[in-house]
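Complex shown without one protein chain; remaining protein chains in place.
A, B and C are the chain letters, set down in written order, and residue numbers restart from 1 in every chain.
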Amino acid sequence: MLRAAIVGASGYTGGELARLLCNHPAATLTVATSRQYDGQPLSKVYPHLRDRVDLVCRDLGSTAITDQADLIFCAVPHKTAMDIVPSFLEAGKKVVDLSADFRLKDVAVYEEWYQPHSAAALIGEAVYGLPEVYRDEIRSARLVANPGCYPTSITLGLAPLMKADLVDPASIIIDSKSGTSGAGRAAQLGTLFCEVTDGFRPYKVGGLHRHIPEIEQNLSALAGTPVKVSFTPHLLPISRGILSTIYVNLNRRASLNEIFGLYQKKYGEEPFVRLLDPGSLPATQQVRGSNFCDISLNLDERTGRLIIVAALDNIVKGASGQAVQNMNLMCGFDEDAGLKQAPLFP
Amino acid sequence: MLRAAIVGASGYTGGELARLLCNHPAATLTVATSRQYDGQPLSKVYPHLRDRVDLVCRDLGSTAITDQADLIFCAVPHKTAMDIVPSFLEAGKKVVDLSADFRLKDVAVYEEWYQPHSAAALIGEAVYGLPEVYRDEIRSARLVANPGCYPTSITLGLAPLMKADLVDPASIIIDSKSGTSGAGRAAQLGTLFCEVTDGFRPYKVGGLHRHIPEIEQNLSALAGTPVKVSFTPHLLPISRGILSTIYVNLNRRASLNEIFGLYQKKYGEEPFVRLLDPGSLPATQQVRGSNFCDISLNLDERTGRLIIVAALDNIVKGASGQAVQNMNLMCGFDEDAGLKQAPLFP
Amino acid sequence: MLRAAIVGASGYTGGELARLLCNHPAATLTVATSRQYDGQPLSKVYPHLRDRVDLVCRDLGSTAITDQADLIFCAVPHKTAMDIVPSFLEAGKKVVDLSADFRLKDVAVYEEWYQPHSAAALIGEAVYGLPEVYRDEIRSARLVANPGCYPTSITLGLAPLMKADLVDPASIIIDSKSGTSGAGRAAQLGTLFCEVTDGFRPYKVGGLHRHIPEIEQNLSALAGTPVKVSFTPHLLPISRGILSTIYVNLNRRASLNEIFGLYQKKYGEEPFVRLLDPGSLPATQQVRGSNFCDISLNLDERTGRLIIVAALDNIVKGASGQAVQNMNLMCGFDEDAGLKQAPLFP
Partner (left out) sequence: MLRAAIVGASGYTGGELARLLCNHPAATLTVATSRQYDGQPLSKVYPHLRDRVDLVCRDLGSTAITDQADLIFCAVPHKTAMDIVPSFLEAGKKVVDLSADFRLKDVAVYEEWYQPHSAAALIGEAVYGLPEVYRDEIRSARLVANPGCYPTSITLGLAPLMKADLVDPASIIIDSKSGTSGAGRAAQLGTLFCEVTDGFRPYKVGGLHRHIPEIEQNLSALAGTPVKVSFTPHLLPISRGILSTIYVNLNRRASLNEIFGLYQKKYGEEPFVRLLDPGSLPATQQVRGSNFCDISLNLDERTGRLIIVAALDNIVKGASGQAVQNMNLMCGFDEDAGLKQAPLFP
């Protein structure tokens, strides 16, 4: 059994990693670190895990972690991640980093949107952990930069189209909606129940969200040409789920049939992308708790625009599930090991 | 006191009209019709109205209605409305029709999106009941076609911009999200609690929603040129609220300041439009239960796009509240009579 | 116009007082204090109040408050209240205190459940602000102790029965469920959206909740004999609303008819108690945003127990609405002034 560690186990992605790993056939959770909950059972921090995860949170240094684990999920915030990841690699461990620290290939872009980078030397080596695009590179990676939740939905939604050079790169508008778990488990007024429930709001409107450079990097790489997008995130009164509605103008006339064929070719064998039949539409509740990304293609005959809708569970395919999928690839396990459960509905 | 009737009182817009009218200083509800609940107190159909509305639902013919009322709110579905509205006008009554039947000026367009029209002769006379655009015409109207919920949010969001000829008319993309009350009170699987809660989905993607011709009629009239839009509605797991995120390319460079000025000039004195300070963003929970439409302007410097966000309560400003506002104008009451309550939050 | 102040305007009860007062015919809000939001418009703290409340929060001392107000709503936490209320009274002002500080008549009981009392001399004078029981005393009070949310639902639910000496005083079991706004607007993990939504839990089970002595004081006074209750609160995934299910064994056989008569006699003329017809049951959504308390009586023929269900909006009849009702009585206004709006449903 592979020994896996979660560094930063008290956040929602940490708790979700523990949930997914507790039934994994080839990996076992041996370490869960937390500064705040040092000494407390993880099942006290997350009572739903009682009788499933029997591990005490510890505030451990790098060596104590690498002594007990072969692969490390780094589930701490950006900035914190870059300070500890190098030591894990030096100790010969594999790392899946769920922060933003190793996602952007251009350190200048990273530093523009975040802050100075203390481990820029690793950026080149880090593989962007989107298996549907970089499967082979992930297989041999030491360090995987697990994608952001919004970028996963958007990149999967657009990848076949970008590759086929069918999109006017100046036309892309992405209207995304996310469940509240994306804001994390920190106590703050804006994510209190009474502030969020029975309501809906956008945030960071006008090109301000930090996922924008990641989205643009992905789409530009796929298209082979620089792409700029309009991206507006919104906060949904649900726990889990992201749904992105993506509007593009096509470069040339193309039938829905032709486009559907492109997607089918790309995703037909993918274990976690469900391409919906024309006329079917995704819903976040249909992917809840699963590692699926559901994608639907729609052509607006009146305006000629293509409207792509992609839905996933932001803590699973948008974070911890994708991280486990990356671990599976890095370690030679079945890609869907530990990730076979069906979505929970209703 | 003006005597008001609600024809079709058992739907959510009917119930909301009763709620708004029960404290109206110049109008009193004298008739509530319902086929299904004939003989039942309205406060049994809507128990929240107990001790506030003391009226029994009746399945009444046209004459019985016009005998007891001076103004009639027609809250029945389209098609049904066109069959009864003429008789109300013939009896010399004023009518606010909440259906789609008299909103579209071109009967051919109406018949393309709905079904044959049986009262097309009245279309010319009907005034589109958006006071912020047609206040004067409403004042002297006999028949007001109360706007749709989505079109209200979108038209208010775009009106000053369209008038100023600042928008590339081919560029408009509208991503709207609505609470579930918009689907009405009929029992259907798709709006069951378990199907909607903790979830989110789009519907009628790709230019299929019947509000599209209404939106385009409004925007074309304001712009003085034909406008085609991409419009995608989504279903929110909330009862009340619509939020439209509107993306436009500008015709020419314009600062946010300049655009804000246009909106301030247009809406500065409006009783029910709240133009938010730059940097503030609307939320459906901040207009809940009120007749306000909150509007925010955002310029994406990176792409040059303007992003307008408009939020309202779909049953109030998007339906029954706007209907009362129209009644107030038609009858010479204070425009905000019966509509002064603040939103309910949390 | 009476000049009213809210001390502690940033909490949910403070925001709700502002909402209710903004349309009050005889009172106007002149002061809103907040330490945290000093200098900020109340409509920035509570954006739903934009265009309805035009007041800046200030961190004011006692004299500055009493200079500008005739009546003071004290919406700060217990302990803080007792330290400032005396100065308001000394300045000749009327006070409605929404904290627990002046509710318990026995200072020893207060100090057992809370902490030492610094203004015990005022306890005797303070009138318990439940108009349905102490209306006359409230009319002439300087200091009204506004009841707790749970105790209001429970005392109204049981009052006629306790007075009629029909209840076995050892048999009372109260199972209450509250919306999350009862926990206040402070940022804490337990009331984050993701922790509360799509879930349900009890808290302080086993006689631990601080409302117990208040409930027992009320019921004992009504019964004229000491009463001890079992009281279990639960947290609902809703913003507003309390529903208490109350189980009692009767002292003697009594028909539902007889008991219904008692309640009808007591509450028939009450403006804010709606006694439901036998067979009808309350729901929190039917009182949302209103000052109503809905009560239903049910006799379990199989066990002989009476089951009383009482529902109210915890921020209105359970806090701010009742406070306004008390102000109305203290100032000789119509008792329902500013409180006439119907509940908001859906």
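Here, a residue touches a chain if its C-beta (ideal position, glycine included) is under 8 Å from a C-beta of that chain, and two chains touch if they have at least 3 such contacts.
Quick caveat, the model's predicted, so the values are computed rather than measured.
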{"item": "Sole contact to the chain not displayed, among C:L243, C:I295 or C:I315", "value": "C:L243"}
{"item": "Listed residues B:T30, B:T180, B:N328 or B:Q341, member touching the removed chain", "value": "B:T180"}
{"item": "Residue of B:I238, B:I259 or B:V309 touching the missing chain in the full complex", "value": "B:I238"}
{"item": "Interface with the unshown chain - residue positions in subunit C", "value": "170, 173, 175, 177, 194-195, 197-203, 205-207, 212, 228-230, 232, 234, 236-241, 243, 245, 247, 281-286, 288, 296, 298-303, 305, 307, 309, 311, 346"}
{"item": "Residues in subunit A touching the chain absent from view", "value": "12, 15, 19, 22-23, 46-53, 181, 197-198, 239-240, 274, 276, 280, 283, 285-290, 292, 294, 340-346"}
{"item": "Where the missing chain touches subunit B, by residue", "value": "12, 180-181, 185, 187-189, 191-198, 237-239"}
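FYI, only the chains that are shown with their structure count from here on.
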{"item": "Distance from subunit C to subunit B - Cα centre to Cα centre, in angstrom", "value": "36"}
{"item": "Euclidean distance of C-alpha centroids - subunit A vs subunit B, Å", "value": "39"}
{"item": "Sequence positions of subunit B contacting 2 or more other chains", "value": "197-198, 239-240, 283, 285-286, 288, 346"}
